[in-house]
Every structure is written in C-alpha cells, then in structure tokens.
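The structure under discussion is supplied below as structure tokens; questions concerning it will follow.
What you see is the complex with one protein chain gone and the rest in place.
Labels A, B and C are assigned to the chains in the order they are written; within every chain, residues are numbered from 1.
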Amino acid sequence: MHFASDNTGPVHPKVMEALVKANEGYAMPYGADPGMVRVTQTLRDIFEAPEAAVYLVPLGTAANSLILACLSQPWETIFCHKTSHIQEDECNAPEFYTGGTKLTLIDGAAGKMDPGALRSAIAAEEGRGVHGPQRGPISITQATEKGAVHSLDEIRAITDIARSFGLKTHMDGARFANALVHLGCSPAEMTWKAGIDAVSFGGTKNGLMGVEAVVFFDPSHAWEFELRRKRGAQLISKHRYLSAQMEAYLTGDLWLDLARRANAAAKRLSEGLSAVPDIRLHHEVQANLFFADLPRRLHRRLHEAGVEYYLWEGDLDGPDPDEPLTARFVADWSAAESDTDALLALLAPETV
Amino acid sequence: MHFASDNTGPVHPKVMEALVKANEGYAMPYGADPGMVRVTQTLRDIFEAPEAAVYLVPLGTAANSLILACLSQPWETIFCHKTSHIQEDECNAPEFYTGGTKLTLIDGAAGKMDPGALRSAIAAEEGRGVHGPQRGPISITQATEKGAVHSLDEIRAITDIARSFGLKTHMDGARFANALVHLGCSPAEMTWKAGIDAVSFGGTKNGLMGVEAVVFFDPSHAWEFELRRKRGAQLISKHRYLSAQMEAYLTGDLWLDLARRANAAAKRLSEGLSAVPDIRLHHEVQANLFFADLPRRLHRRLHEAGVEYYLWEGDLDGPDPDEPLTARFVADWSAAESDTDALLALLAPETV
Amino acid sequence: MHFASDNTGPVHPKVMEALVKANEGYAMPYGADPGMVRVTQTLRDIFEAPEAAVYLVPLGTAANSLILACLSQPWETIFCHKTSHIQEDECNAPEFYTGGTKLTLIDGAAGKMDPGALRSAIAAEEGRGVHGPQRGPISITQATEKGAVHSLDEIRAITDIARSFGLKTHMDGARFANALVHLGCSPAEMTWKAGIDAVSFGGTKNGLMGVEAVVFFDPSHAWEFELRRKRGAQLISKHRYLSAQMEAYLTGDLWLDLARRANAAAKRLSEGLSAVPDIRLHHEVQANLFFADLPRRLHRRLHEAGVEYYLWEGDLDGPDPDEPLTARFVADWSAAESDTDALLALLAPETV
Partner (left out) sequence: MHFASDNTGPVHPKVMEALVKANEGYAMPYGADPGMVRVTQTLRDIFEAPEAAVYLVPLGTAANSLILACLSQPWETIFCHKTSHIQEDECNAPEFYTGGTKLTLIDGAAGKMDPGALRSAIAAEEGRGVHGPQRGPISITQATEKGAVHSLDEIRAITDIARSFGLKTHMDGARFANALVHLGCSPAEMTWKAGIDAVSFGGTKNGLMGVEAVVFFDPSHAWEFELRRKRGAQLISKHRYLSAQMEAYLTGDLWLDLARRANAAAKRLSEGLSAVPDIRLHHEVQANLFFADLPRRLHRRLHEAGVEYYLWEGDLDGPDPDEPLTARFVADWSAAESDTDALLALLAPETV
C-alpha cells in the first residue's frame, strides 16, 4: 500500500526494455545521439510546435531552475503559488540557478494562483525604479502540488495577466500528463495556445527512471539553455539513455496511459475514502494526488498496518482520537487496485 | 518644505568640518587609518562591547547584505517583515550577497513582525529535510519602515524565538539613533542585551554623507566579513574619510542630537496634521517618519505648493476630491520648524 | 573502431541486469533506498574508511563542483593543472557551484602539476591581506587528462605542499579505477593515506550509465554536501537506480576488471601505433587514453576508414601530408581487440 509519492514505484517495463535495447554499440554523447533526434521531432509533433527547442535533463528541479534562469534576470522576482515546488521543495535551487531572483508568493485555492492576487502583486512592483525587485516570469504548476488541475480558462487568466505586463510564463509540468488526461485537451492547447512560453515536461513521476523534457516554444533561448545546462552540470554524457526513456514514454501514448492509470487509482482511493464517515477530502480529485482529513484514530490504524502516505499536518501522538489530521495520498501508474481496496478495507466500519 | 526622505538634506556642518580636517597629510588606506582605531574603540564603548568587530561601509544596503551573508548560508531563508528594506528597496542585493537565500516575509502591524506569525513561519520549515529552504537568520528593522519603534520587550519577543530555534538575529538600524532616542535606552540594551547578534548602525540618514557601521557582537565573524567586504567592492581605499564622518557623528553625542531633532520635527508635523479635519495618522509617531491619509484635495494643495513628500498610495488625478490617499512624511535633522509650519499653514481651514 | 571517448560505449551487461533487478516494487526516494546503505558500506570498506561520508550523483562535473564548493570559499582560488577537466571541460561549473572562486592554473608534464610551480603559485598569494584571492583547495586529476597516472610519491608531493599551507585536497577520479589498476595499490593508499581529503570516484567512464560516488574522508562535510546537492538539483528522486549501478560496479571487482580491460586495450593500441614509422606517442601509456602525433596522411587514412578518435590539434586539410598532427585515443572497457587490430591494419606499410 504505497501512496506516499510518485517517485517510489518502479519504472514501467517498456521503459526498461528501451534502456536495454539502447545499450547496444556506440552512440555520440552529450545529446548528439540519434535517439535525441527522434525525441525532438516527436515532442515537436506532440506540441504542434515545429520550431520548439527541446532538451532532456535528469531532474524536474533542474528543468524548472534552468528554464527560469533563461526567462529571468537576477534582479527580478518570479511570481508563483506559495505552495509551488520551486518555493517549497527545491532548497533554493531556483535562486541558485537564476543568480538570486526572488520568488513572490501568491495565494489561491488548491495550489492555483488567484488571478486577482497575482495581478495585485505584479502591479505592486511598480513605481520604485531600480529600488524594488523587477518583474520577472510567472510560473504555474500543472497539476498543482495540491492535486488540482487548472482549466484552460484558468491558465489563460494567468497568461493574460502576464502578457499585459510583458512577462513570460513557465509551466512546471512535473505532472503534465496527469493534468492533460484530466482536461482531455491537446498538449498545444494546454501550453502555447493558452499563452505558455516554456514547459518542464515531466516523465520521472509518471513511470520513467529520471528524465524531464524542457520545451521552449521560442527557440531563441536554445543556445543560452545549452550553456546553462552544461554549466549547471546537467548535461548527461551518456545521453542516449535519457533519449531512450523519453522515446519509450512517447511511443504508443504510453505517457497518457500511465497518467490515466495513476489518476484512476487516485480517484478510486478518494471515492472510497469519501464514503468513510469522518473523512473529508480537501478538493475534488483531478489528477493523481489529493489531500484529505482523517481522524487521528484512522491515521493510527493505517499507520499500524504499514500504509505509506504522508501525514501532512498534525501529530499522530496527540491526545484526541477524533481530531482531524491532514493526509496526502499519491498514486502512481503502478498503484494496484488491490492495494487501494486493502487500504479502504482497513477503514471499513466493521474493522473498528 | 522637504519631507520626502532623510537622504535629500545636507550633511551636518560638524561632519563637513571633520572631513576637511581629515584631509591633511597622508593616511594608510583600506581601514588602517588611525581614525578607524578611535572609531572602533568609541563604538565598542557606546555598545559596551569590548570584543565587538566593527567596520565601516558606505551604504546601508551594503551593511545589511554583508551582515546577512555572514550570518546565513545560501540554502537558507531569512525571516523579515514584508515591508522591510531588504525585501522592498534593495533590488535583490541580499540575495546577491548571500548567494541566493530566500526571504520569508512576515506580516505585522507598523512594520513589526508579529511574533506568532514569525514563530509559525519558522516552525513551518520543519520536517522536510534537505527539500525545503533551511532556517536562516531573522532581520529586524529598528525603527521600522513604517516609522514605528520596537520596544525592548518586542525585540526580546523576536530574539527569544530566534534563540529557541538556534537562529541568529540582525538589526537593520538605518534609523538606529531615531529609535534609540525614542526608547531612551542604551545601545547595548537595544541590541545585544536584547539578544541581537549584529547591527547595521546607520549614519547616512542621520546627517552623514555616506557611512554605516557594521557591529558584530561575536567577533568570530570578523575575517569572513573583511573578505566579503573586499569581494563585494565595499572596502573604501581612502577610508579615513569614512572614519572622520563616523568620529564626528559619535563625538559629543551629535548622533543623538540629530536624531532628536529629526524626531521632534516629525512629531511637530504629525501633531499639526492630526489637528486638521479629515487627516488620519496611521500610527502614533515614534521616530522621524510617519504615514497619514489625506483627502485628495489636500494632497493637491500641498503638491501645487511644491511640498516634497511621497504620495505612497493612490493617484493625485482621481475623481473624488475627498478620497483619502496615503502620504509618507520623513523629517531629517535639518528640517526647519518654519518649513513644518509653512506646510501646516497650507492646510489651515481659512486657506481653503 | 571507437576510440573517441569513454562515454560512447555501452553500459556493462551486469550493470543493466542490476538496473532491471532494482526495478521491483517500491523504494524510498532521495537516497533512502536500502541499496544505498549497502553501497555506503562497501565504499567505506573499499576505502578502509569507516567514517567516510559517501554520496552518489549522476555526473562527474557535479561530483567535482559540489566537493570543491564544500572545500572552498567564494573568495578563494583553487589550484589545479591547466589542462584539468574543471578548467577546460565544465563550462564554469566549478565557478557556478562555488559561488565564484578562481582557478589558479599550474603547468606540468602529462597533466600533472609540477610541485615547484604549485608551491610557487600558492606562495605568491601571500602578503596581500584581503586584496588578492585567498588560498583554496588543490585539485588533482587521477588519471590525468593526458592519460598519465600520478605515482603515490607524486600524489604525496602535492598533498605535502597542501598540508604545509593548511589547504585541502580533492582528487578528480573520473578515471580512478584506471589509475588504481595501473598503480596496483589500494584505494586507501591512493587517497587518504596519501593525503587526499575528498574524491570524485568515477563510474560513468568505466561502464556505468551515469553514476559517480563522492567520498569525504572527513564526515563533517556531510550535511553541507547534502544541502548543496539538493540545491544544485543533483539529488535524484529515484535514487535506487544510482545505487544499483554502483553496487553492481563494486561487486566482484567488476570496476577493476573493466578498468583493466580498458587499460589493456589502450596499451595494445599504443604499442601497435608506436611500431608504425612516423608515429610518436606523447607519453608512455598508463591508463586508458593517450596522445600521439601522426602524419596528416595517416590521419586522413583513418578518417576515411571511419575510425573515431579526436584530432586534438591541427587541421586535416593542411597542405603537408607529413606534418605531424596530434590525436587523442581513448579506450573503454568494451573496446574489442578486433577493433584495435583493424585500426592498426589500416596503418600497416603494405596498405600505404
């Protein structure tokens, strides 16, 4: 019963097969492998962006930080949600890679920036000449760290604000596929057609060993990105193994299938939980993770049974057995229905 | 009628005299001038801190950024008020000098961090191992950017929190003297006796041409500071002219006299304003600056008369003559009573 | 006939098997996988260093840069050979990770710093107080970028200098195994027993997909390293796949076998070349790469036959067919004897 993260499960077998197959003979290093030519073309096709600059890096934090470094200057501030990964989970990597930008934190429900709050925050950086931080890019997380998915209108509401101030936009798509299959739209619709300038296109949380694509719809960032990637020690020498993973991921819509599985597992689990008395979901489940409040006694029961998930807020050892404590549940592509059902069985009334 | 800033007025004549007097013969450069020996001793005496490491730099932003760089690591976050100078008015200089720390912004009335909010923000950076930013130093502004002065108890409330988490504390004392004369306590009481580790001891806003002292009560930071100062291009070659200013400032309590004058001017102005119908002060005046709401029509009257101050929020050209708009008034040591009275006369009812 | 680099060949089959085997079930991310416990113990055993702090990162540039950042301060200069990888092949990654140190370049034969030149360069950074760069760590490349291997005495000559100035030493061991099997000594003898403080222990150039170990003999650097690794976007989430590679590498002395194969291939090739008239080796071959001067006509012959290697200096299209041009040949573990012999056959007199 593994619901702690989407980085604890196995790599999908087709990806492992691709790695084994890629391990034949010799290949040029540093991104000059033939597989990367195919990956580039496929991603351009998928995004309907024949000019896009496309790169692979081994981590999502690297993808985010390198893109933001290309889109910003060190005297600027990046606008993002206060729970965004770049703020909470990257140990100042964005500040490191950008050379010391600020992050201006915007509030909003379910990990989505409130457009009014965003507009106010951007507007507030006005009229102080060189004294205040300058306005930098906006970073949206899709799906959000709370498991919510921005609708196309919600994305456009943000990119319209960006455009009105002349700012660039980045999409942290560590869970891009999970969001996409929820919306049922095309990658182009969720990105450049909605005003996004650059994407961290996640693979690692969705069945790969460790690859994220970087997609710039404006290829003028290409050479700067390549230099920043090398200088950041993110240019992998035996690059064919990154290409092989990404190629397998994009072949036969594997990436969409895996995201659908993960989302379905989260939905099954959330529906079961919401049927349990005293359990309250924070939001409707849209992607592959969600937050819920469970009474302390139910947390203890899951804990004793060895269920893996994050107790997000609260203390298992508190006095009140009925106090609600927040849990985060994440499902990945490999989550078995039997695991979900086993977890739910632990919460069934008769077992109390 | 100059109430825009405490950096637009002249340097005090005694300081100019000291500069002229210092301009005789030869002196060792880079802080090895005999004047600096005297300044160091005087500041140690004033702070009752015989071991303190004492330095001079030409700007307050340099003092703040260099101290914070010594007290933090680039993977940490510095806790400060959301209106603090290091957040709003230094164009990311702290991030530059620290190598990319974050600033965690704390709210609270009158530019003072709310202790509960501070404690919560520090506590929130727990339990995420290497993933989140690590806890760094706390920076207090005394007097605050809103013109308020922390009481000794208020300072201790913050440094107690710092201590409980093992964090260091910095005091941005760009208006140190203004706060001190308001409290009527000793420099030691307002700093190390209240738990402060390092101080930016301002001179520029209080009658000097451009000098701030840096005081570390723990001298173990000395050598690192000296290297950071040089690397930051903040080590002045003809240092005797910094020493001369600071020596004049500290001689015969000039620094306290100038602060008293500035505070008195602000008080006189604020009392006059608060007697005008439709004008509302944001806070009781404690130092040499304050914020007040004036109806648009009064702003226009001041504006037409050439009074200099900041229209902090709002638009002079709006439609409603009675809409309250926020002004910031700052008095420096040179503010003449006649100027204050002339400003107030413009607002007298009979002149409407 | 692939002699261009040791990063173009395949991953060793046992490593691929280990990856496939690691792909079962769930594992804690970010280095908390059980495989890493075994890797840590094995590396401590191999290095006879039970207290050593041991980490895995995906690239050699990351290993070097992160170690040097832990051993230096941004106002220091790192002493290294003028042909070192950190100088020539990392696009300023060391400067990025350290926050802007200098690199002081030392000359010396075959990629080895001349001890006298090193001592002079260190001594020269004296007597200028804060003005000059401060003395930082020394970085040795073993085997060197020229394919030479420092003897234990040569290493000690450098670390003795370091010690006499109180400086730390780093070994860039991207080709650690190739050097070790040449010397026939133990890992401890080649490192801490010879005065080395920290090692980049290479795997990628010797049959792995992309893993380098970082070994600090002084574990006091551990927590700082962990934070720098995360902030540098070098902490891999699905870390079990790094552990699996390194575990396979260290099992049954695979790492030593692969290095022996690569060295033997380089030796066979170099001996064949040196028997060809008009070909001159730069140095005796000690590890798995070497430099040689070949007349332009022989370069052309190899080039037309599709042999892959680097034309290091000179232009294939020059006028004089006999002008000697420098080639770099690198053999990896997978270099086949048949390939070597095919290359040499191209140079046989009768084929002219």
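As a working rule, a contact is a pair of C-beta atoms (placed from the backbone, for glycine too) under 8 Å apart; a residue touches a chain by one contact, two chains touch by 3 or more.
Quick caveat: nothing in here was measured; it's all calculated off a predicted structure.
Across C:95, C:145, C:212 or C:308, the residue that sits in touch with the chain not pictured is C:95. Annotation: of A:117, A:185 or A:227, A:227 touches the absent chain (contact as defined above). Residue-wise, the contact with the chain that is not shown comes from B:9, picked out of B:9, B:108 or B:173. Note that of A:74, A:173, A:187 or A:202, the residue touching the chain absent from this view is A:74. Listed for subunit A, the residues touching the missing chain in the whole complex are 30, 73-75, 99, 129-131, 134, 226-231, 235. Taking the complete complex into account, residues 2, 5, 7-11, 13, 16, 19-20, 23-29, 58-59, 61-62, 65, 90-93, 96-97, 204, 209-210, 227, 230-238, 241, 308 of subunit B touch the chain not shown.
Residue positions on subunit C in contact with the hidden chain: 74-77, 88-92, 95-96, 98-103, 105, 128, 130-134, in rising order.
Going forward, only the chains that are shown with their structure count from here on.
Rotation angle, subunit B onto subunit C, C-alpha superposition: 180 degrees, expressed as a multiple of 5.
Interface note: subunit A and subunit B, two copies of one sequence, contact each other through mostly matching residue numbers (shared numbers exceed half of all numbers used). In terms of Cα centroid distance from the overall Cα mean, chain A ranks first. Two chains share more touching C-beta pairs than any other pair, namely A-C.
Between the Cα centres of subunit B and subunit C there is a gap of 52 Å.
With centres taken as mean Cα positions, subunit B sits 41 Å from subunit A.
Of all residues in subunit B, those touching 2 or more other chains are 74-75, 99, 130-131, 134, listed in ascending order.
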